[in-house]
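The complex appears here without one of its protein chains, the remainder shown in place.
Each chain carries a letter (A, B and C) given by its place in the written order, and its residues are counted from 1.
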């Protein structure tokens, strides 16, 4: 069982709790250290609540990296769940101290930082996972496999959208912690909805289709008065291999909960998937409409591998998230043992995926500024060939 | 009971049959004459099959207009269901002969023609209906009423899409009649998917929201090799009153049947509607998600008016289409009786709605050509104020 | 085009309007005569409203049968849409006058009457249709075909339910016309919910599976105080060939609209269908879950035959009802022409189906009285072998 530490995730954090549940679910990693808040008292409170050894509750992440590196029983990896603007510094410190890293998205707030991390990772031996967690759902694995096998033919249209309604009022003005930092350019970076959820949509579409965006046209808007970042984004995309489509990210879509949906249309078939009902993948192939379900014997090995329960016993968000941790842990364990991780274990979003997301944000802002199509082709530094 | 004639709708026509069922359903109009095909033999066959008096089966529409105008028991209105390129001439001939007109969409193949029809209608006394039939569904009436009453607050996002898969192969090369003319610029006009179904989507969004498109950015594509017109269109739209959104029209979306959907997000509520399940309107207002259903006592008078059956007894496409005919017939009857039709009876798509659709097509082509935003504001000639 | 008359269907009738729309939809029959109400003034008003020749608006059905029989251009068939207790007398009078009959369900209020009609029909030449309209839906035709082809293997479980909520309050005490007669034993007969909608459920399950009920156990209840007939019924059924299942009919299921659903489980597959979404049939065969849809090319000829529109253009209750009329009209036309109707045209519910429904009601009441299983095997007099 691996040991890990957490940076961020103090009181009021949403995603910190998710990471803890996801990392623990399968009993493969357990939390032993943390720097949960920039306020040492809050960090202490949280660490105590989690039952940590008081000596391993740290006031700063720098201190934590140093102390854990010095311990025989130090952590194997760190989980970074702070607001976006801190990802870069924290990740670099832990990478340089030789730790593996699991970092929330978007990777960084500037492309320069993202590229720097790519280089550090490429030159070191650390495993680096960016938690684009929606790729962890078994039916997304199945979708990817179907595309790879050519079951949809050549892909023509990709419609991906991620729409939420929780920011349709100026919630940040009430002090709600999640809203405050996600709408604040100092902490969130240069993009709002596009960065927070649009990058998930982008990564999901790439993951399933294996295609990359080549040109984009973006219309970013801020609907809520007084807000500094976009809360709504519509993009036209031209993908590699001639595919086209739209990407929509909005946090002012009144009444929407967590509306990430993906539809892919090829010359010979199509798929549709909704995150809010993640156990089902709709397939239309050979004029037959099939409901494909997690846990059934008909699925590919790729999808079966991530199933814990028989069909009809719903798995959800935490289980999907935990699937990233399963691969992260297996890969780190292989690394520790001096083995090569299997290709299947390496199936998690990497620092290069993260950099591609940051690049998309920058290009979308450029397109909005210029009012025209922009070239969106990009290869992050030292990205391994696939 | 009114009497009507039909131009077009010969053997192999889809929409001709629909008009016949829709016009007859409520027993308010019956077919007495027709020029069903440019081939007189085919016209004869069809008319005979429909049980018409042989004297009223015509070889040409010109002949029909003249002969019917001369009869004491001549038709009250004509239904035009030919390919698009003929709408203009036929409509003009019948308008000039003093008949009322029900014309399929898109109105014409050029804006010039559309505007000419606007002028002719404005100066005459004829009722002119363009069959954007999807506005006839009761739950669309309800949606429009909710927006008008301000239940959604100010509208921010409009997502409308109309996607089909039936043209994802070069079906026109097999001789399938519907595919042949709809992909042929000579008959269909300058747009393919955008004209055939995109104009329905545009009209539906306008009808429900009461807003108009002010700027648009279009990306029209032809995916199927050898096809001359677009079979796929993605548009970014900026609507009046600050709303934004997307309009997607595609006929190469493999596996989609008749996927017209509308989602409207306001500051205080949102609605979602799918044509394939037209009896249901999803509402999210005041943080409550409600399923609103045709036929229930909770609906507005606007929606109740168009209900024939109790809830749970599904009404569908033909019934929705027939709702346009109900209003057309009532308005024509009022006209005949020298009365003013009621405002409720006048609730059908007009020649001006048709012209707005043709204008949208032209602007979308211009945007695709120029690669940039285009101004899409437009008022058709002599449009009555509402 | 056939001519028909109607008995019943006066002001406030629901089902009369439905029959008129269903008979007219495809332009194959038109109303020329009627005795719409036992009140001659009301009959007159209704007939006038429908544009009938005043000479053919009758004060009584006896008068109508006699007068129409005497006309050269008399009706071909009569449609009986009165409350249940009148079906028998009216049907007999018209049968004896040589007319074909379309009669609403349940056939009669006593088994004796039902059997008498069976004999009269068997000995005459009249076509007799009982409007168990739910068998008219194309996807029900498909379901039946799949069972016949053995795609489900041997049938084990049949779960059919028909639940509504409109009688969950004592609506009859408000004078609502539909509620008044349907809860009144003098007009409705010996059963309430079971007769009104339970017989539809019974007929639907028989039609799809080809099986017959052999034993039944019934628990009929009256929940609303002061009501004389059952408003809720739960039945355990043992079907031929070893199948088992439940039949539920309730009109006090608060909030349910028109919840007729059928699920059939066999050794090798299963199907599920919901009347409120009638265009879809769910299939589970060979471990694959398929959504089968009306109008698609994959369906059997049996189902395709009843499709008017492409898939995704919803057909509903009226269209399904009209499918019974299509077959009735074709069969009557064949009869008139001295031809044999095709087997496909003869696919409508007969007087024998109606008698089986009346028998089920009687047995269910007997079981409720005795508190035990009752034998439910039955063959109506002179039922043709299939």
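Convention: a contact is a pair of C-beta atoms (placed from the backbone, for glycine too) under 8 Å apart; a residue touches a chain by one contact, two chains touch by 3 or more.
Owing to the predicted nature of the structure, the values given are computational and were not obtained by experimental measurement.
Q: If I consider the whole complex, including the chain that's not displayed, which of A:54, A:310, A:338 or A:384 touches that chain?
A: With A:54, A:310, A:338 or A:384 as choices, the missing chain is touched by A:310.
Q: Just to verify: which one of C:109, C:183, C:270 or C:307 makes contact with the chain not shown?
A: Considering all chains, including the one not shown, the answer is C:270.
Q: Please identify which residue in B:200, B:293 or B:330 touches the non-displayed chain.
A: B:293
Q: Which listed residue, A:258, A:304 or A:335, touches the chain dropped from view?
A: Once the missing chain is taken into account, the touching residue is A:258.
Q: Just checking the interface: what residues of chain A touch the absent partner chain?
A: These residues of chain A touch the chain that is not shown: 1, 14, 17-18, 20-21, 24-27, 50-51, 164, 166, 256-259, 275-279, 293, 295, 308-319.
Q: In the full complex, which bits of chain B touch the chain not displayed? Write them out.
A: Residues of chain B in contact with the hidden chain: 287-293, 296-298.
Q: Residue by residue, what part of chain C touches the chain that was omitted?
A: Interface with the chain not displayed, on the chain C side: 152, 156-157, 159, 165, 168, 217, 219, 221, 223, 232, 234, 236, 238, 244-246, 248, 250, 252-256, 263, 265-270, 284-285, 287, 289, 371-373.
As a working rule, only the chains that are shown with their structure count from here on.
Q: Per-chain Cα mean versus the mean over all protein Cα atoms: which chain has them closest together?
A: Taking the mean of all protein C-alpha atoms as reference, the closest chain is B.
Q: Validating interface symmetry: for the copies chain A and chain C, is the fraction of residue numbers used by both over half? Same or different.
A: Answer same: the two copies use largely identical residue numbers here.
Q: State the chain with the largest centre-to-centre distance from chain B, centres being mean CA positions.
A: Here the answer is chain A, farthest from chain B.
Q: Rounded to a whole Å, what is the gap between the Cα centroids of chain B and chain C?
A: The separation of the two C-alpha centroids amounts to 36 Å.
Q: Can you give the whole-Å distance between the Cα centres of chain A and chain C?
A: 56
Q: So which bits of chain A are touching at least two other chains?
A: Residues 287, 289.
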